[in-house]
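This structure is in structure tokens; I'll ask about it shortly.
Only one protein chain is missing from this complex, and each of the others stays in its spot.
Read from first to last, the chains carry the letters A and B; within each, the first residue is number 1.
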Amino acid sequence: MSRLTDANVVIAKEIIARYPRAKSALIPLLHLSQEQNGYITREAMVQLGELVGVTSAEVYGTATFYEMFRFEPVGKYLINMCGTMSCALMGAGELMHHAEHKLGVKAGGTTDDGMFTLAHAECQAACTEAPTLQVNYRYRFRVTPADFDSLIDDLRAGKLADEIPQHGVLAKVRQRIPADKGVGAVAPEDVTEGPAWLDGKPAL
Amino acid sequence: MSSYPHAPGFVAGDRPKVVTSRFEYTDSFTIDRYLATDGYTAIRKALSKPAAEVHDEVKGATVLGRGGAGFPAGTKWGLTPQNVWPRYLVVNGDESEPGTYKDRLLMERDPHQLIEGCLIACYAAGLSQCFLYIRGEMALAQERVATALNEAYAAGYVGKNVLGSKFSVDIVLHWGAGAYVVGEETALIESLEGNRGMPRLKPPFFPAANGLYGQPTIVNNVETLANLPWLINNGVEAYTAIGTKTSPGTRMVAVSGHVKRPGVYEIINGITTFRDLLYGEEFCGGIRNGNSLKAFVPGGGSAPWFTPDQLDLPFEASQVGPAGSMLGSGAIMVMDETTDIPAAALTLTHFYAHESCGKCTPCREGGTWLERILTRVVNGTGTDADLQQLIEVGTSICPGDFPHASNEALGLAAVPFPYKMTTICFVGPSAYAPIHSALTLFRSEFEARVTKRITIPVTAVGVAQ
Partner (left out) sequence: MTTVDPTNTTHVDPNAVSLTINGKSVSARKGDLIIAAADKANEFIPRFCYHPRMAPAGMCRQCLVEVEGPRGPMMVVSCMTPVAEGQVVRTETEQVKKAQEGVLELLLANHPLDCPVCDKGGECPLQDQAFSHGPGESRYVEEKRHYEKPIAISDNVFLDRERCILCDRCTRFADEVAGDALISFTSRGNNTQVMTFPDEPFSSYFSGNTVQICPVGALTAKPYRFKARPWDLDQVESTCTTCSVGCRTVVQSSRDELVRYQGVDIDPVNWGWLCDKGRFNFEAINSEDRLSTPYLKDAHGNHVATTWSSALETAARMIRTSLATSPESVAIIGGARGTNEDAFAWAQLADAIGVDQRDAQLADGLPAEVFSLAQATIDEAMAAQTIILLAPDLKEELPVLHLRIRDVAQKRKAKVVEITSRPTGLTPSAWKSVMVEPGKAASTIRAGLDQSILKQIGSGTVSVVVGRMNLAESAESVVLALAEILHVAPQAKVLPVLRRGNVRGAITAGLTPQRGAADTAEILALAAAGKIDTLVLLGSDPLSDVPDADLARRGLAGARNIISIDTFMTPSTSQADVVLPAAAYGEKNGTTTNLEGRISNIAQKITPAGTARPDWMIAVELASALGKDLGLGSVEDVTAKLAKTVAQFAPAADTKALRHDGVVMNRLTPITLNRAEAPANDRNSYDYRIVSFRKLYDSGISTAKSPSLVTLAIGATVVVHPLDLDRIGVQAGAHVQVIGEKATVVLPVSTSEDVLRGTAWLPFNQPGNDAREMFDVNATVVDVRIEKLS
């Protein structure tokens, strides 16, 4: 099923309710959909458009702007090799060569067994730990070619299954706002007065 | 290979720790540790005073923005129009500037400190909802912040009537999906509205007046907000006692590249010099393998480069700007003598060309053009004319003199920051910045790359049938 499951629709509605305007939930919902299917399907975009009240073309326009959304299936593990300055200075280029050799695919490709997609990536905010890579957005730091080999072997052997979920899963913990604790989102045009704690004084 | 500790780098001695004080604990991200180390005492303190007073403290302390522009937070809050409701806080946790690495640590290792910072800002500035925008690729940061928010809601620190007061605020965790430009505040707002993350023009879209959903919106960097709990707990005097008058407090800087001990350090603002940082034993401990320093990028990938001539400058915007660069996001990338300068510049130009949102013509077309020419040059298939063309294209993005550092050996005087630009945001100019620096400071390396081919005039000749 490439539409959201019923359970995910419930989560989707919960997320939408947090925003003063439904369209704001679009990126989180695209993630939710990618988490479910590993990539973003056409049907999912149609459904998300319906959920937040925009056209499919708008969903598509937003989705294709962002690097993380994939519109075709990728390997079980997406390996993003950072190649920006700090990593490049510390040997990212050589590491990429090595990785291509090890996996037998060029950057951008997926191994025949569907296990790995190797990709160029831009700065991952771990520059002091160069060269770095991410497997399904989980970091590996100061990676040597030998480290890379053992990483691949471990992933193949299923040893890291606990730490690294399938492609699409980001945070394993979701924010949950308990109904009795949340303030609730209000459309901006429906807010006519300042917040209670200012006691009618202007802000600042 | 390791998957977790390392950064921050070694921080010896009793330097003040405003934002990294809990980093020494392995459980620094839990609410228990936070509560055991003064956690959520600042918001209590804040709630006991009128909002305006809290705002005055932030203003008084001159908490400089840590996202890049270095604008004081308290002053920025004060720019919002009074009596326009609702108004929002958007936390910029999109950290993607090449070399920059600090916000992720703050979110992963001390999420409650950030949450408390958000609460203080919302209370002080009358902000009724907060969106915490975390870069998409940071799965662990999202997990830690989500957990912390869930704990904080459960304990009554966030949500309806915080700690039984009249103060109510929702903090919504939002995450991006991979686009550097979304770190720019107006693009961040577009993205948060569910749109393509293309920057808006300022004016008219100054977020303080016309931001999220067209409402007054404060956008602050993660580190900026993480400063607030300490400030409220310890007071303005204690805060301004650190650093200098114009650059008080500390700031986190990430030093990467060819140093012995790359890492993220909390340094004293305004006083610490690049030399202290790169060579000081308590920080990076010098250049790797005893090599010599060739150049360094002082403030994130967008910043014009410095050479050893500038090592003695302190972390003080009013000195670094006239010297031809900027402090930006606190990211220093160090290149030693072995560095292939044109290739290094290409990694950055490629980055900015790839990250262009596509809105402004000069950035969209010019960035890619620069990248293509430079790629030719680096591959050894460029020509002399290509070097000139790089400058011509760069000038279409940034007309007039482009800033650069002084250089004694080359007899160059500094051209001060900033530059003029034909684009809305800095992505376009940033694609040119490394090229301009590299070409200005290391032109011979480019010339060596360029095969000096003689252009042979081609006459149109009929094809024999």
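Definition applied: a contact is a pair of C-beta atoms (placed from the backbone, for glycine too) under 8 Å apart; a residue touches a chain by one contact, two chains touch by 3 or more.
If you're wondering where the values come from, they're calculated on a predicted model, not measured in any experiment.
The residue from A:Phe65, A:Phe116, A:Phe148 or A:Trp197 that touches the chain not shown here is A:Phe65. Residue in contact with the omitted chain (choice from B:Gly176, B:Pro207 or B:Pro362): B:Pro362. Residue in contact with the omitted chain (choice from B:Ala179, B:Ala254, B:Leu277 or B:Ala438): B:Ala179.
In the full complex, the hidden chain is touched by chain A at residues 42, 45-46, 54-61, 64-66, 189. One chain of the complex is left out; on chain B, the residues touching it are 179, 196, 201, 203-204, 353-362, 364-369, 372, 389, 392-393, 395-397, 399-400, 420-424.
As a convention for this text, only the chains that are shown with their structure count from here on.
Put simply, the C-alpha centre of chain A and that of chain B have 21 angstrom between them.
Those residues of chain A that touch chain B in the shared complex are 18-21, 23-28, 30-31, 52, 54, 61-62, 65-69, 80, 83-86, 88-90, 122-130, 134, 136-144, 147-148, 150-151, 163, 170-178, 180-186, 188, 191-199, 201-204. Interface residues of chain B, counted against chain A in their complex, comprise 1-3, 6-7, 9, 50-52, 55, 77-78, 80, 82-83, 85-87, 95-101, 103-104, 123-129, 135-140, 142-143, 146-147, 149-150, 153-154, 156, 158-160, 165-170, 172-180, 191-197, 213-215, 254-258, 262-264, 297, 301, 331, 333-335, 339, 343-344, 347-348, 351, 354-355, 357.
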